[in-house]
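With one protein chain withheld, the remaining protein chains of the complex are depicted in position.
Each chain gets a letter, A and B, in the order it is written, and its residues are counted from 1.
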Amino acid sequence: MDVIKRKKELVQEFSPMLEKSTKTSKVWIAFLVGVILVGLVAFVIQVVKGHIVTGMRDNVVWGIYIINFIFFVCLSYSGAFISGILHFFKTPWKNSVSRIVEIITVLSLIIGPIFILLCIGRLDRLYYLFLYPRIQSPITWDIIAIMTDLLGCFIYLYLTFIPDFAMLRDNSENAPKWRQKLYKTLAIKYYDTPTQRETLHKITRTMSVMVIALAIVAYSVLAWIFSLTLQPGWNSSIFAPYFIIAGLYSGVSVIIIAMYLIRKFYHLDHYIRKVHFMGAGVILLIISLLFGYFTFSEYFSRWFSHKIEDVKLLDTLFNRYFWNFIFANYIGVLVPVVILFFKKFRTIKSVTFAAVIAILGLYMNRYLIVVPTLESPYMPIQDTRPEYIQYTATWIEWALSFAGIAAFILFFILIMKLVPIIPMSGIIDHEREQKRKPHLSNNH
Amino acid sequence: MANKKTENGSENRRNFLRLGLMSSVSAVAGASLISNLATGEEKKASGEKVRVLTPDGKMVEVDAESINNYPEAVITPEESRKGIPDKKFVMVIDLSKCKNARKCVEGCQKAHKLDDHQEFMKVQLMQNNEEGSPYWLPKPCFHCDEPPCVTVCPTGATFKRDDGIVLIDNERCIGCKFCITSCPYSARTFNWGHKEKFDDKSQPYSPETQVPAAEGTVMKCDFCPDMLRQGKLPYCASSCPMGVIYFGDKNEDIVTNGTETVSFSQLIKDRGGYRHLEHLGTKPNVYYLPAVNRQFPVERGFDVDEEILDRYKDVPIVKEFKEQGKL
Partner (left out) sequence: MRTKIYTLIFVALAFLINTKSFAQEVNLKNYRVRFGLSTTKQADNSRKLEVSYIASNKKDRKDRVPIYGADINFYNVTEDKDILLGTAKTDKEGTAQLIVPAKQAYTANAEGYINLKAVFDGTDALDSEEDELAIKDVFLELNLKEIDSVKTVILNAYTLDSLQTKIPIDETEIVFSIGGMISNMPIKREFVSDGAFKFEFPEHISGDKNGNVDVFASIIDNDNYGNVIQKKNIDWGINKQITHETNKLWSEAAPIWMYVVLSILLIGVWANYAYSIKNLFDIKKEGKELELKSQNEN
């Protein structure tokens, strides 16, 4: 039974990652916990004093919270989308990244909605959403979509974890009791029999399709929160696909960055290889071109038809937000395109750099969609109070935003301590395939 | 019970419109008021002090509220969803008479216990283009017939009643602010922090008065249904010294500004009434009469506090005036 032996080998190979905590990782964890604690303090202040402590006022009623919300939720949807596609099409190099993608999906789907809660003035009445639902409201759709998607992603993620849990259960005699117990429960008596394997494959496959479909619906619903209003900068029919592309843009970038960091810190050069970065780089190139194209269409049509409100908005963008606009929509698109377009520029580092630029640019792009629009409504803002005219985020808002990012990274690290970041079952499957049809595979 | 409103000849009435005794005898559901008591009819103006002379020669300032309370007239949130039967309220604002006196703003603020600068009624200085003639635009909530704010509310906290009024129940509102981003007319305001006055529960809450307000919820112009139930004009309309604001029932086809009562449809027809940003399809219930044949030059409106004047600094005419040193 060489499969069993191989399984043992793999568990042995990955268990140091699960068990040992290095000094750097401890420092990191402490730092992240610190950031989260600052965020909690900010949260308490906001709850006690009310939204007055934020920079949001009657015109800009949604600030960076909603931007974080869109950012994380889009990240999640794109994770689901990518992972669904990887599974469904049995992409050859999926194994090394699929788990990273799945974890990103679930984590950002948990963290994103927290930010929308921060926008809500009366958290104590949150259950009214279910007590007095109105299905005409895009918010209701969004809540349904997020909840459905969250459950779907959980099921899906769990399905992909089961074989690994089974392997860990069978091969971690030395692990602490609680771990053994946990693995045993989570593995739900999966023994990798042919029928079990087949059932699991079947439902994973349908769930992967489901998750893709859900991601598209959820993306659109999220975009509709903005585009179904009459606001000049939001009321746009391309917002739904635009959000899908933007989400994928951030999704692929985050995956690249995560791959880079994991590879570096866990020395997984053997599994996460240059070819993965190159592949991801090409995908990022395609998406960045699409993203640039959508951004261009969006602003170009506003500029060309120059309705008075659109002109007002563009004026704001090109004056007060000039550098932000340049960064978001020129640098944030063109730099990744240039780096990724020329083959000789494509190295692991440069692809990662392009991804970082892409994420920052995209975040700024979201900011420019939300804030300047709210600052230039149909009726001119004529107010005596300066804070009602222009939005500036306060430290409370920044603290909570960074706490969100910290929580994301922290949970990522913790999950990696529970299951190997490279699906062991995937390696087994792959080797099994390879034995059957050796010509099919060219990596590993 | 009927509420009789009586006016006796007041000087500022023009001759033809001298309508003493145009008493309206319309029964309005929900509020029963006392008409012929010695204590008679009183204005329900919250927080207002009234100075009176007592028979023993003392000048006394009394809280208007304490002598004006209609215990039965409180409309609960549930009740306030129904609306006043068979009515369809409409407002007409005559821009040719507005000189930014800001009395409407103040009257409304006082009645709704709003802070400085928190305004249900905003007076904006509009100038549609560089050459365009600037004019003052008093802007309440338009109580749209296709209200995007109501459509997007996830809890039904904001709702449109059968009488056309769009209200907010601040006991239902979760403060998601979606309605604020959806209103193309920037009619809504939010209670960003806690204020002491929110704790004053001496007056039971009703969406029709929006008092007491609550932290983390939305507010806006409510068309003053509490006044309408008494057969009276909204505060803004009755406080305007120029009679700019007409109010009435579209079904009845009658609007009045307190001194002049006319047919709504006739007024709109004769004066070229229009609705602001009609192309958005929100179907407002506030109509404007264009600022033609003005009674005042626009600069009459610059006679306000520096603070207020500062709001209009971006309007071309204000810039022009400043350059010429006229301001």
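Methods note: a contact is a pair of C-beta atoms (placed from the backbone, for glycine too) under 8 Å apart; a residue touches a chain by one contact, two chains touch by 3 or more.
Remember, predicted model here, so these are calculated numbers, not experimental data.
Considering the full assembly, A:134 is the residue among A:134, A:179, A:274 or A:417 that touches the omitted chain.
Across B:109, B:151 or B:217, the residue that sits in touch with the chain not pictured is B:151. For the options B:80, B:124, B:256 or B:285, the residue in contact with the chain missing from this view is B:256. Listed residues B:134, B:248, B:284 or B:301: the one in touch with the omitted chain is B:248. For chain B, the residues in touch with the chain missing from this view are 5-6, 8-9, 16-26, 28, 32, 34, 36-42, 50-64, 66-67, 69-72, 86-88, 146-148, 150-151, 156, 159-160, 162, 228, 231-233, 247-249, 251-254, 256, 258, 261-263, 265-266. Remark: the residues of chain A touching the chain excluded from display are 134-136, 141, 144, 148, 151-152, 155, 159, 162, 188-191, 193, 195-196, 199-200, 202-203, 206-207, 210, 214, 217.
To be clear about the criterion, only the chains that are shown with their structure count from here on.
Centre-to-centre spacing of chain A and chain B amounts to 47 Å, using the average Cα coordinate of each chain.
Within the complex formed with chain A, the chain B residues making contact are 117, 122, 124-126, 139, 148, 151-157, 172-178, 180-182, 184-186, 188-194, 215-217, 277, 280, 282, 307-308, 310-312, 314-315. Residues of chain A touching chain B in their complex: 49-53, 56-59, 61-62, 119-122, 125-126, 128-129, 131-134, 136-140, 143, 225, 228-231, 374, 377-385.
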